[in-house]
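My questions all concern the structure below.
Here the complex is missing one protein chain, while the rest keep their positions.
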Amino acid sequence: MTTATLLPPAPQPAEPPAERSNYLNVSYGVVSWLLTKDHKRIAILYLISVTVMFLLGGVAISIVRLHLMTPQGALVSADTYNRLFTMHGVIMVFFFLVPVAPAVLGNFCLPLMIGAKDLAFPRINLLSWYLYVIGGAWTLWAMLTEGVDTGWTFYAPYSSQATHYNVVPTLIGLVLAGFSSLFTGLNFIVSTHWLRAPGLTWFRLPIFVWAMYGTSFISLLAVPVLAMALILLMLERLLHIGIFDPALGGDPLLFQHLFWFYSHPAVYIMILPGMGIVSEVIPCFARKALFGYTFVAFSSLAIAFLSFLVWAHHMFVAGITLYAALIFSCLSFLVAVPSAIKVFNWTATLYKGSIAFETPMLFCLGFVALFTAGGLTGLFLATLGVDIHVHDTYFVIAHFHFIMVGGMVMAYMGGLHFWWPKMTGRMYSQWWSRLAALIIFVGFFLTFLPQFIVGYNGMPRRYYQYVPEFQVWNVLSSAGASILAVGYVLPLAYLIYSLRYGPRTGNNPWGATGLEWQTASPPPRDNFDVTPTVVRGPYEYDTGKAQNEP
Amino acid sequence: MSTKLVPVNTYIVVLVILLALTVLTVAVSFVPLPPADHVAAGLTIATLKATLVVLIFMHALHSPRLTWCVILVSIAWLLILFSLTYTDYLTRGALPQMPGH
Amino acid sequence: MSLKDTLFTEAEQKALFDHTFLARERLEEQYASLPHQSETAAFGMWVFLATEVMFFGTLFLSVGAYWCLAPEVIERASLELNWIIGGINTLVLLVSSLMMVLAIHSAQINRQSDVYRYLLLTAGLGVCFLCFKALEYYIDYRENLIPGFKFDEAEWVSRGVDASQIGYVKIFLFLYWTMTGFHALHVTIGIVAVLVMAVLTRRGHFSAEYYSPLDVTGLYWHFVDVVWIFLFPALYLLGTHRL
Partner (left out) sequence: MFESAKSAWFPPEASTTAAHVDHLLYFLLTVCGSVGLLVAFLMFYFCIKYRRRPGAGRPARTHASHALEWFWTITPLFIFVGIFIWGAVVYVDAYHAPADSIPIYGIGKQWMWKFQHPEGQREINTLHVPLGRPVQVLLTSEDVIHSFFIPAFRVHMDVLPNRYTSVWFQATRPGEYHLFCSQYCGTNHAGMIGTVVVMEPADFENWLSLHAEGSLALEGRKVFLKYRCVSCHSANAGARAPVLEGLYGNTVRLNNGRTVIADDAYIRESILDPGAKIAAGWENIMPTFRGQITEEEIYALIAYFRSLQRGQTPRRVEDYPPPTGTPPINTKTPEGGTSDGKASVPKQP
């Protein structure tokens, strides 16, 4: 068992007796789960629903990738294709990547990390799960029965007048999901401000909490705008009054402005938690304090702020004026600086460390590599001169999959593997999990690297058929996708397996110093038997002392 | 929760001012002005009124600094939304749509 | 034997009421004290209001955008709105705000009966606002100001709006309906909340030490007022009125 090779963690409570009361066995029955206000149980509920969504989104796109094996399209009709990638985009963004890290990992860890018994508003927390589930079910129904073919961007006037598909129900679902993440954000912000354990000053907070704070900040201020934009779109579609439809005197760019005012910050809603996770995992497995804590902490807030200033970089060739384009391009570069700071600090953290390659670490190293690559291509897109060529080509597709799949999904996997023993008290198979990490990494490159090339060669996105000279790259990409698929099914298997047969871990298998590890795994209902008093920063691996050890 | 107890008269006075301002803003709308000025006048007065309500009625005046931050942030973000969007709208048609320009 | 016991077994009760959102304690376990809980609640409401600002802000932004594109037309359209009722409603809401703040004041000095009275007054004025609003909507209906439903292009041409520009009129009116509609919705929610508070006061839930729910409701109510303070000039007072 690899944990043996780890340094003996700070004085560790003895192996807990199996029947020790924890949040899982404190009460039984479906009702006790569906009505719970325990943030840990809600996190588990989210974990299940989010995973289902991911699989659905993945299956949808797997069909797309198969279809794109041949230039004229191998599998489905044009309309089906359009509905498939829309379904993929909508599910993956609004129902997987946006909620995944905050609602699952954040919900579970944040109160533990700040030494609180629960979030500030547990009932609202439960409510947001229900909003998510109802919204999700509703949207799924809309997309599976008739479907939507607008793309996840819902550009007017196509979405508001031209298309014949199920736009309005889909939008309703999205608005619900939006409010779900809004309420989660509200909970996190308030909790971080008011429920910190005694002695837990802002600069003793783990970076993960800072990241969550930034994320919540963004969803609080951006979601309402999206909600209203979508509501206006629905009304326009229902009543045929053109706020966005030029035929009726409206301005289609207004919708794009409103949509991206949410959706650009939303991409940082998706990545910030990942950055937080990595900032927890790398120090733990390098046995090093995070390098440049304050800079990393503040860069999270900087990203949260700057992310609101760049949205029109999605509209460089959409017909905005020259002046607007110049301003937004310039600002888009600013937002890259804090990301740079983080990348460099993660790298510096490894320096002179004592690095162990447990699965979470593998995933997180993968994150840093792929995020950097994806981010750097983001710079290409932010450069006006290049964007006029690659806009809406597969270059963009590759860019954001590098960050979202290569980056965020990897980080999420890392976090899940890191906190899995915390959640379940069980350890998964190191061998299989490392294999999975490797497969995902390889499959990923094979899937999305070719898309940069085919993109620069000019293959537009959302094409159900393409000109022959693009075929070679598409075949490669499809091949990669199937490897990727396997890579994602594996964890499903061994994690579920570990639930029953995985060996019990101690409270702190990784020998981490964070507060969340200073209680039993799985934690008791009230998180801490005695409210901890914090006396030091989160990453004192050189002394091996936990945050609450004198 | 507001720590300090505000005398009732303050509230009454504030209300009177608010009502007066309402009358004023309506009055202004009868003065022939170019559209821009009407908007300007209307919004300035509205801002005044809003400030009063937030400071006195919502007890922002006696609230912790944190509350102030929230208020300032929401104002700031409103400004971001408006100013950056109007970088597009206000420069529409500034450059002629033809060769040589 | 209480109803609870007749309905559920020991185990079921544990499942139902321990740690579920049905569990009712005044001081929730994650808080140190009642003041701590109250302060947190108030802060939570402030944060929520920040999101509301962006929510309505989007609509104001849209009006502004079209005002940038066609100021004269928007101005002309604004003149047709019923500024008199709009104005009266402004006054009504302002007074209701005073009532609300007086209710909280009475709570602070622990005059529960006054709290109750003021809350009822607040809600009453809120209802009064909605009635005026309904009246105004009816008048708009009579005057064909409902684009897509009851609207007459010819009228607007006769009002000197160029036939090709009526699209802007429709958009403005549409935004008017959306904005006032959402605001009315907020007022309604506010009224319900205030009434609930009234009942709770009656049942003696509150004291000078603990009236947090009241405080939070107050914040919400005042915010709804603030929104209207901006709605009024931004929709009704864009043009130059004539007597």
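A, B and C are the chain letters, set down in written order, and residue numbers restart from 1 in every chain.
We take it that a contact is a pair of C-beta atoms (placed from the backbone, for glycine too) under 8 Å apart; a residue touches a chain by one contact, two chains touch by 3 or more.
A quick note: this is a predicted structure, and the numbers were derived from the prediction, not measured.
Trainee: Given that one chain is not shown, what are the shown chains it touches?
Mentor: A, B, C
Trainee: Please pick, from A:463, A:488 or A:510, the residue that touches the omitted chain in the full complex.
Mentor: If we include the chain that is not displayed, A:463 is the one touching it.
Trainee: For the chain left out of this view, which of A:48, A:317 or A:499 touches it?
Mentor: Answering carefully, the residue with contact to the hidden chain is A:317.
Trainee: Considering the complete complex, identify which of A:52, A:69, A:239 or A:384 is in touch with the unshown chain.
Mentor: Considering the complete complex, A:384 is the one touching the chain left out.
Trainee: Residues of chain A in contact with the chain that isn't shown?
Mentor: So the residues of chain A touching the missing chain come out as 5, 7, 78-79, 82, 149-151, 153, 155, 157-158, 161-163, 246-247, 252-253, 286-289, 291-293, 295, 316-319, 322, 325-326, 329-330, 333-334, 336-337, 340-341, 343-345, 347-348, 350-357, 365, 368-369, 372-373, 376-377, 379-380, 382-389, 391-393, 453, 456-458, 460-470, 472-473, 541-544.
Trainee: Touching the absent chain: which residues on chain C qualify?
Mentor: 70, 161-165
Trainee: Can you name the residues of chain B that touch the chain not displayed here?
Mentor: Missing-chain contacts on chain B: residues 93, 96-101.
Quick note on the criterion: only the chains that are shown with their structure count from here on.
Trainee: Any chance you could check whether A-B or A-C wins on number of contacting C-beta pairs?
Mentor: The greater number of contacts lies at A-C.
Trainee: Please tell me the distance, in whole Å, between the geometric centres of chain B and chain C computed from their C-alpha atoms.
Mentor: 18
Trainee: Would you kindly tell me how far, in whole Å, the mean C-alpha position of chain C lies from that of chain A?
Mentor: Their C-alpha centroids are separated by 34 Å.
Trainee: Would you mind listing the residues of chain C that make contact with two or more other chains?
Mentor: Touching at least two other chains: 39, 43, 47, 50, 54, 57-58, 61, 65, 69.
Trainee: Where in chain A do residues touch at least two different other chains?
Mentor: 193, 221, 225
Trainee: For chain A, which residues are in contact with chain B within the complex?
Mentor: Chain A reaches chain B through residues 193, 221, 225, 253, 257, 261, 308-309, 311-312, 320-324, 327-328.
Trainee: In the complex formed with chain A, which residues of chain C make contact?
Mentor: Counting only chain C, the residues touching chain A are 11-12, 14-16, 18-23, 28-31, 36, 39-40, 43-44, 47-48, 50-52, 54-55, 57-59, 61-62, 65-66, 69, 147-149, 165-168, 170-171, 174-175, 178.
Trainee: Give every residue of chain B touching chain C within the complex, in rising order.
Mentor: Touching chain C: residues 1-2, 5-6, 8, 11-12, 14-15, 18-19, 22, 25-26, 28-33, 35-36, 38-39, 41-43, 45-46, 49-50, 53-54, 56-58, 63-64, 66-67, 70-71, 73-75, 77-78, 81-82, 85-86, 89-90, 92 of chain B.
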